[in-house]
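This view holds just a subset of the chains, kept in their places.
In order of appearance the chains are A, B and C, and numbering begins at 1 in each one.
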Amino acid sequence: MNEIVEGLLKAGQLILSLDADLIEISLRSLRVTLTAVLISSVIGLPLGCWLAVRRFRFRRFVIATLNALMGLPPVVVGLIVYILLSRSGPFGVFGLLFTPTAMIIAQVIILTPLIASISHQAIRDLWAEYHDLLISLNTTRRQRIATLLWDGRRALLTAALAGFGRGIGEVGAIMIVGGNIDHATRVLTTAISLETGKGNFALALALGFVLIGLAVAVNLIIHSLSRTERSGRW
Amino acid sequence: MVDLPILPLTVTDAVVRRRGKVLVGPISAELETDGLTIVMGPNGAGKTTLLRLLHGMERVSKGQLTWRVPEPAARAAQAFVFQTPILMRRSALDNVAYPLLVHGVAKTEARARAAGWLEKVGLADSGSKPAHVLSGGERQKMALARALIREPQIVFLDEPCANLDGRATREFEDLLAETRAEGTRIVMATHDIGQARRLAEDVWFIHHGRIHEAAPAEAFFATPQTPEARAFIQGDIVE
Amino acid sequence: EAMKMAVTTSFHNSGLADVLLPEIKADLGLEVHLLVVGTGQAIRLGEAGDVDAILVHSKKAEDAFVAGGFGTHRTEIMYNDFVLIGPMEDPAKIAGARSAAEALGAIAAAESQFVSRGDDSGTHKKELSLWAVSGEVERDVSWYREVGAGMGAALNTASGMNAYIMSDRASWLKFGNKGDLALLFAGDPVLFNQYAYLPVNADKHGHVRAGWAAKLEAWLVSARAKELIDGYQMNGEQLFTFNAK
């Protein structure tokens, strides 16, 4: 029980003392996850819209699969990326294994279905609203997607933020492809895992609280920049 | 923008069926290049469905529509004003400018032209309002401007004056006459028999999903051929 | 009947548990639930009373565990050994070294990539002590990679980087993703790795199944256990040596 209190205190201490290691791994966490979220959003948001707009035969199957892929087990993703990037794998020549780039790749694979699926869901109602008008105006599919992306940007932000949340807390995949190498690929979650294994529960918790704080801060900043929950409907 | 004339439209035996029920049809009709057709009929008769069918927005279960030019070109030269205006989550001005943007007009020009149209429909001051705060009548005006801004060859209007006040209705009718004079084919559903009398060149009387009677306006109002049409015209004169 | 025992990943990776547990079940009617965790975590589980006994290989931590009253005593059961793994072509030429310390020195001299567990586990502590003997104390260098992970994950990383690593023999033999790695050095007595069994103190945690823990201990030091442990082979090699007194 007092580990939790101790963890909170330690978190405060670490933050107040601007612990250099903490800052380093926090920034790396942010960099990896934000990059991954950006890439995943660029793929996932239009994909989600496309799924809302397009009717085709296996639509339901694709959507169910996408939903299921939201839960891609990170360890499996890590493994596959590891195999692909390892020296004996097809992309071994790039020497990406155990670099932040590899971690970003793994996260993109995890986050893209999540972002696509949530944005599909978010955009479905908007498409129902716009459907007749956009069909009547003889828009191309591209224009429909662009319009939905723009007019639904607030809801889509939630999808991206869900991706951010998932990414920043993820450990299974980046542990395998990043290797949790000190001063190279160690991020908050892998550090937490490490300290847990060492039995340093208080420190692990402290890092966890820092991570949660970071996630809340990012969410609050983005919400207030975008004024999502402020103005009535749009 | 699209210069090829898309009319006439020939409809042969078109049927719209949903949930195993025939909503509209079989319909056979021809829309010539010129004219102003008023579609009338009781609530639930199928007016909206028929207009949507002509506009190519309803999957036909049988029959077909043939425009003078092939589909994509034909689609681009039509416009539709829906019975319940569809509001994009944008300002009124951007709502009206949208069809131009979609057709590649530059943003500043599109907005300038949209502002002109807002003025035409009496919404000069409301351009910057988000569409969803507009009043019922203002929404219909906005939807009208959005449909006409691209100068379609044919426009379908589904009870566009339902929420307009007297003056706005008159202004609408003037605008429609102008549009008609510029060569736009007009097909409009309305419940206002007075308005139908003022505007119609042809009347289609819809009943139970079929064109029960189609006739030149004068003939229709003077001597309706079917008891249903007669009853309908009478029924409306409530006073 | 079931009791819980925390063990380290390196022990579990050896596969010996899969041989012993069914026999224990047959002989004692006791089901042993294994919790496979890091050394530090295993000790914390014992301290909290969440397991009935621990089986680890980190003498210092074990002594502290007993001194703190968390465990009643420490019983040595068996040992295995650590080995040095590295790229097949052995760029640092450690295969011919006369001692473990010399081998590490050669790696340092060649500045070959070396992966360290970096997780304060028994294996990690052993590795650090060897570096101390070799005289290479400066480890804040680019070729020395602390990966902060269990034995299997560290081996995966080493395999991916084609780097040197110190592993217990069992984990190495059982390890599937060998890549271009090979066992390059073994046999120095300092590489011996003593496993000990520590029952959790029932005075501290009343619910602990001290009776079962004692029965299990008796079994672990019995001739039956000796036969099974010494007889356990992988690829024709004996992995563990029973040395309970």
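Worth a mention:
As a working rule, a residue touches a chain if its C-beta (ideal position, glycine included) is under 8 Å from a C-beta of that chain, and two chains touch if they have at least 3 such contacts.
Bear in mind that the values here come from a model prediction, so they are computed numbers and not experimental data.
This structure file defines a complex whose chain copy numbers, by label, are A x2, B x2, C x1.
Everything below uses one rule, namely that only the chains that are shown with their structure count from here on.
Across the structure, the highest number of inter-chain C-beta contacts is found for A-C.
The centroid of the Cα atoms in chain A and the matching centroid in chain B are 47 Å apart. Remark: chain A and chain C have CA centroids separated by 36 Å (rounded to whole angstrom). Among the residues of chain A, none is found touching two or more other chains. Shown for chain B are the residues in touch with two or more other chains, of which there are none.
Taken in their complex, chain A has these residues touching chain B: 126, 129-130, 132-133, 135-139, 143, 147, 151-152, 232-234. Interface of chain A with chain C (complex): residues 82, 85-88, 97-98, 175-176, 179-182, 184, 186, 190-191, 193-194, 196-201. Against chain A, in their complex, chain C makes its touches with residues 37-44, 118-121, 145-150, 153, 156-157, 159-162, 179-180.
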